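Got a structure for you, questions after.
Shown here: the complex without one of its protein chains, the others still in place.
== chain A ==
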Amino acid sequence: MIIKHQEKIASVEIIQRQFEALGYICSSSVATAIYLACHLQKPILIEGPPGVGKTELAKITAAYLNAPLIRMQCYEGLDESKALYEWKYGKQLLYTQVLKEQLGDVLRGARGLDESIARLHDFGDIFYSQEFLEPRPLLQALQSEGGAVLLIDEIDKADQEFEAFLLELLSDYQVSIPEIGTVKAKSTPIVMLTSNNTRELGDALKRRCLHLYIPFPDAALESRILATQVEGLDAQLREQIVALIAELRNLPLKKSPAVSETIDWARALLLLNVETLDPTWVKETLNLLLKFQDDIELVEPEIAALLKRVS
């Protein structure tokens, strides 16, 4: 990708600082990954529990580099006609109609079958050509002039076959379309893949990517995230929230509360004008943090003890 402002990616620290200015607080390993992806032109595979900002990272990178974000959500049964390209069948049909009408003009005066066919060949075959190609996200990313940020979201949801199909794109930034040939990227996009680890990805795919694991943030980082995301939150309450969340993550829950849930919860508490965490409020709003009834039942009797430990 031609990065218009090289100074933006001059060092890891600059990236980290600027992301922070844009409202995305990240650890230095995240910033290092972005730095390397830009300089080595390698895709990044981002793994981590849901809600730690994997997708958000792609969005913020696109915004930071002033590049369009092209997003492709993966799901079971996703195939190349939905991911890469599709022929514009309707227009192709119209084209044959037009061709039929023009045929008289083209072949007028031709003597014998051989000459007719020769003329037909000269006419040019555009039935399978760029004009009738409907680009899907992957092709769009390759064709965009100034480069783009391509986000392949939740790659683990796609079939294994699709993963294999991505390999050519990831290593050489090109794809093969049987009727046309190889399409090379006009300008190398920055590719990010995210995965929630519902299944193990293939080694071939992993080999081609930088592998970034984003864990739950530590208390200090999470506190900073809250500070930027939820304005007007009391500092003391913020510390309490962060500490409580950290305690919750240590419990054997089906789904631990992620950063996004922390933010939601903090916003809710702000809206409710809660000044300090007390058992009733926590109980009332627990469904914002925990999404399974089992988890809620597990935590509810513990609330008082947890709060005592936090404050």
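A few comments on the model shown:
As a working rule, a contact is a pair of C-beta atoms (placed from the backbone, for glycine too) under 8 Å apart; a residue touches a chain by one contact, two chains touch by 3 or more; residues count from 1.
Throughout what follows, contacts and distances are computed from a predicted model.
Per the UniProt record, the chain missing from the shown structure is "Protein containing von willebrand factor type a (Vwa) domain-protein", taken from the list "Xanthine dehydrogenase family protein subunit M", "Protein containing von willebrand factor type a (Vwa) domain-protein", "ATP-binding cassette domain-containing protein" or "Anibiotic ABC transporter". Of the candidate positions A:206, A:255 or A:283, contact with the hidden chain is made by A:206. Checked against the hidden chain, the listed residues A:18, A:32 or A:143 yield one contact partner: A:32. Taking the complete complex into account, residues 12, 28-29, 32-33, 35-36, 39-40, 42, 45, 47, 159-161, 197, 200, 203, 206-213 of chain A touch the chain not shown.
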